[in-house]
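Below you will find the structure I want to go over with you.
Not every chain is included here, but those present sit where they belong.
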Amino acid sequence: MAGSKYAYVRNFELPDPLLPGTFMLLRLDGHSFHRFSDEHGFTKPNDSRALELMDHAAKDLMEQYPDIVLAFGESDEFSFLLRKSAALYNRRQSKIVSTLASLFTSSYVFHWAKYFPDCPLKYPPSFDGRLVLYPSAREIRDYFSWRQTDTHINNLYNTTFWALVQQGGQNTTYAHATLKGTFSKDKHEILFSRFQINYNAIDARFRKGSTLVREELPEKTTANDDGAATGEPSDSGAPAAVKMRGRTKPRTQVVVLHCDIIKDDFWDARPEILAD
Amino acid sequence: MAGSKYAYVRNFELPDPLLPGTFMLLRLDGHSFHRFSDEHGFTKPNDSRALELMDHAAKDLMEQYPDIVLAFGESDEFSFLLRKSAALYNRRQSKIVSTLASLFTSSYVFHWAKYFPDCPLKYPPSFDGRLVLYPSAREIRDYFSWRQTDTHINNLYNTTFWALVQQGGQNTTYAHATLKGTFSKDKHEILFSRFQINYNAIDARFRKGSTLVREELPEKTTANDDGAATGEPSDSGAPAAVKMRGRTKPRTQVVVLHCDIIKDDFWDARPEILAD
Amino acid sequence: MAGSKYAYVRNFELPDPLLPGTFMLLRLDGHSFHRFSDEHGFTKPNDSRALELMDHAAKDLMEQYPDIVLAFGESDEFSFLLRKSAALYNRRQSKIVSTLASLFTSSYVFHWAKYFPDCPLKYPPSFDGRLVLYPSAREIRDYFSWRQTDTHINNLYNTTFWALVQQGGQNTTYAHATLKGTFSKDKHEILFSRFQINYNAIDARFRKGSTLVREELPEKTTANDDGAATGEPSDSGAPAAVKMRGRTKPRTQVVVLHCDIIKDDFWDARPEILAD
């Protein structure tokens, strides 16, 4: 066949399978989102539209990839947990990382106009991805604790910082200086005494980030179930009733929560996330 | 600091640097583009709008990443050559593969409406990426010969196939059967004798694919050169006059060619592509 | 400094750290040991001298590398389990695999004459090594079950095969044919009815392989403990009383067992092997 004398170049592509029996954790991060958020006028310290758009893209990923059992997002980053036994793309690293980063980005651009109807996208944003393996449930728990602690620390800082700037009239240099060396309780105190802001009353989305899980839908009792869902949970994916091994699995949908994922409650209620 | 007891999870992220001194070849492939092209009514055997959109996304990548010295695209795939000495992201594999796949996808969705003004995007498309290292120029030549030969073989087949279907009235099963076991000259003959199509007169874009290279812009002679280009080569990136090491490098722009890249001429005229 | 213009070549050496928090399993296999055992007149089906020499080399490895918590050997192979938290050589793969393969081989050659006093080594033998990561205790249990099952299957076959040849007068081709398609109970029957061999009475070393573990030495009660052991367990390593974190750890020695490691008993009695 023509071309066969060149086909040897395929031999330079080396296999990159990931170790079986381990959790895969994919984290996507916005590329140069400091500039991107400036150019598109994101509200400070948090822009609900931008965060909801991130959630939407993450939800699209979970609906397309059943191996993703949990996702957590804050700011311009999102983490996705793939089950231990996931065989997605034969666990080939580049294939997984590139495809998921690509789809997330695609969904982000695709849905942009829904969340920013008055602000056209000026240029195409991008996200980088990295995939880390974790051998045990303990490390997965600690990974998500690490991210949510980060959310808390950043958001408390940013909320106080922008209160000083926007309501307190400080310039940004001065505001940073004001906060230097302060502890959490100091920031709570600044917010409350100077700006009458009760930090704990702030939108949980900002304080806790977004946690996406699958939830079972209630059984449908109508006889006329033809597979079409009546209440679409999102425009990009219907709740799926997947047939596996001869029986119908429960219909699930992806839901977005803004709750604590550091304590045991969240995990005790969802043992399937860390199950084999 | 709060959160520090969880920070150990970062230690599970392993380094993935690519061997220095080798060419990096990144190939992006459309994910499930058979369905995607059907859903969006792509013209058969080739859809110029779709191909031009691919070229546009590839051009955006080259304008953003100076390490890319050559790109070649056909159908729903694009290959990018990064120079041997590229230090992009410290040659970290996941970072490079994910970021470039992400930006290409982003650009594809971002520019969609320009090329398909009457056909809104129905859902977000995605691309996978893989990165292969090649130690020498010989293999790079052969890689691109492999892809362009593939373009030729596929396009000749598809052109004949769709002529049989669209003009010859065969159904697709019958058309495949007609072509089974035929050689190139047989397909040329079918095209010419039955459909008066001279294959070699078909748009070079379809026969040769798209090759993107950087070309120097002519020196500007106006005294009033303030860095603003007069003739923008694309809406996403101005020709760049980059200052490096104390002197102004020539202004270049990315151009799209549809030419032979198997023979020596193309390479002899552009020795910088394979240079160290 | 002279030579510094060449030192860039070090940059081509890429890091190869192994995933933390996983068990490392190193297996060494004799290289061309079929020929090696022929040239040195190994007794068939098992040569006790050769097996004891393997055990000795394995013991040397365990005494030199405290991270090895378990070893299992049969024929010309040996498997070594390194604890999950092992930080040996910063978990660099090549360093670990090469050093341990080297030391095992070195010890094998060094002690040869003790086990083969009348048979000088004719040429230097070698072993290859491979390192596999396992995320959980379950897989480690199954790994060792896999190897000991292999020992059983091979030894039952070989014992019957060589009985047919050595005592039954069959040539090797005929003996293989005799055994083709037989089950375990058939081989037991052949051994017992034709050769009066009760397979279960055969030396446990041959049936169960060699399992090496660390065992605590009884506390010494003599006041005059100067660190010199009174009963040396081997000539290559004294039982070690290692001081760590301010207290004396129990003195241990490596012992060789020929016991079942598939059932729970072995593991229940030694929880430290699979502990974190």
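In this document, chain identifiers A, B and C correspond to the written order of the chains, with residue numbering beginning at 1 in each.
Here is the rule we use: a residue touches a chain if its C-beta (ideal position, glycine included) is under 8 Å from a C-beta of that chain, and two chains touch if they have at least 3 such contacts.
Fair warning: this is a prediction, and the values are worked out from it, not measured in the lab.
Student: Which total copy number does the whole complex reach if 3 copies are given here?
Tutor: Full complex: 4 copies of the single sequence.
Definition applied: only the chains that are shown with their structure count from here on.
Student: Which chain lies the greatest distance away from chain C when centres are computed from Cα atoms alone?
Tutor: The chain farthest from chain C, judged by C-alpha centres, is B.
Student: Shared interface numbers for chain A and chain C above half of all numbers used, same, or below, different?
Tutor: At the contact between chain A and chain C, which are copies of one sequence, the residues are largely the same (over half shared).
Student: Approximately how many whole Å separate the CA-defined centres of chain B and chain C?
Tutor: Once rounded, the distance between the two centres reads 53 Å.
Student: How far is the middle of chain A from the middle of chain B, if each middle is the mean of its Cα atoms, in Å?
Tutor: Result: the chain centres lie 30 Å from each other.
Student: Check each residue of chain B and list the ones that touch at least two other chains.
Tutor: Only 12, 14 qualify.
Student: Which residues, counting only chain B, touch chain A once they are in their complex?
Tutor: 1-3, 6-10, 12-14, 28, 31, 60, 93-95, 97-99, 101-111, 121, 123-134, 139, 142-143, 145-146, 149-150, 152-153, 184, 236
Student: Looking at the complex, which residues from chain A come into contact with chain C?
Tutor: Residues 19, 21-22, 133-136, 139 of chain A touch chain C in their complex.
Student: Provide the residue numbers of chain B that touch chain C in the complex, in ascending order.
Tutor: 11-12, 14-15, 17, 19-21
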